[in-house]
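Every protein chain of the complex appears in place save one, which is left out.
Chain nomenclature is as follows: A, B and C, assigned in order of appearance, with residue numbering initiated at 1 for each chain independently.
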Amino acid sequence: MIEHEYTFRVMYPDTDKMGTVHHSNYAKYYETARWELFRNIGISYRSIEEAGYLLPVASIKMKYLKTTFYDEQLTIKTTLKALEGSVLLYFTYKIFNEQKVLINEGETELAFVNSNDWQLCDAPDFVINAIDNYNF
Amino acid sequence: MIEHEYTFRVMYPDTDKMGTVHHSNYAKYYETARWELFRNIGISYRSIEEAGYLLPVASIKMKYLKTTFYDEQLTIKTTLKALEGSVLLYFTYKIFNEQKVLINEGETELAFVNSNDWQLCDAPDFVINAIDNYNF
Amino acid sequence: MIEHEYTFRVMYPDTDKMGTVHHSNYAKYYETARWELFRNIGISYRSIEEAGYLLPVASIKMKYLKTTFYDEQLTIKTTLKALEGSVLLYFTYKIFNEQKVLINEGETELAFVNSNDWQLCDAPDFVINAIDNYNF
Partner (left out) sequence: MIEHEYTFRVMYPDTDKMGTVHHSNYAKYYETARWELFRNIGISYRSIEEAGYLLPVASIKMKYLKTTFYDEQLTIKTTLKALEGSVLLYFTYKIFNEQKVLINEGETELAFVNSNDWQLCDAPDFVINAIDNYNF
């Protein structure tokens, strides 16, 4: 299990006419947060694609607990659950506002595929090793 | 239970560098599809907001089964499960590509709130009546 | 000179906390409108990419004259100025609301490039012919 915190601001175009953040944008926040976790253990998601792999999202769940607003600083606590069978990555996310109140939580499942044929495949060794090294 | 089908094209900005649709956009497709279902039973979502209510998303789940591509015509089959306790609306979605293959499925839970204070509230009568009338 | 009209609705995620459409979205509206003009003369933009070309935007100008709102039906009148030197496409756009009031106008310049090396290149013959045929 690997954890990471990522802090960012709510941008104006993230908002909608309700005055809060459009719910679809949390999926984008999760995405940035999980690749910052990866960067923190020495792997950029870019390098995974450059090595011939893609990591499309297989499923996502999001719960919206409280509203948030333009310009607020939010912190995502991202957790990478261990690789399952070397093909799938599970992440969970908890988003906190400036008052440390949990406003959103969710999870995503991602699958390694070859970028040329989109067939499911094992994670490349450099990813497996980076995760293993970090866990010790 | 009310069902509706909505067909649309994948737009260029919906795609990402994987060459397929960015996963966050399905939440937007669901949103348009559910309000088209509402329009079909005589209520525009706009009229709900004009009456002093908002319908923020409380939770969403999405499963990505197959990729899709720019300019493809997709069809969403949306189902409104009956109002639960008059505060929550449950919708389910199934998205099919031009070959009638199921590529994505999901569900959303929405809550009626007053637009002035964001407090949970009962659905307004004109919404309840429209749903009831359509079911008979 | 080729003209085309495209009508669409303002979607909820197009709005921002001002209650109107976020200004960046007009660039997306222009994009859809110009490829619908192309579809109308027998060419899908998808077929241009499949033939090994891309049409990135080289420049854009947009003027915002009046606000618009969620769920409003807007009509874009798109004009393709003739190919200039066979490399550049010029389009102009005028967006009208339901009261036929001009709310936005703009222009874009697009350049043909080879998709493998992004080098500027002449438009493919099937595009030139479709434009020529339509003009007579």
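We adopt the following convention: contacts are C-beta pairs under 8 Å (C-beta built on N, C-alpha and C of every residue); 3 or more make two chains touch, one makes a residue touch a chain.
Not measured: the values here are computed from a predicted model.
With respect to the full assembly, the chain omitted from this view is in touch with A, B, C. Contact between chain C and the absent chain runs through residues 17-18, 20, 23-25, 27-28, 31, 49, 54, 56-64, 67, 118. Seen from chain B, the chain kept out of the figure touches residues 12-13, 15-20, 22, 24, 70. Contact between chain A and the unshown chain involves residues 11-13, 28, 31-32, 35, 44-46, 49, 70-71.
Keep this in mind: only the chains that are shown with their structure count from here on.
With centres defined as mean CA coordinates, chain B is found 24 Å away from chain A. Per-chain Cα centroids separate chain B from chain C by 28 Å. Residues of chain B found to touch two or more other chains are 28, 31, 49.
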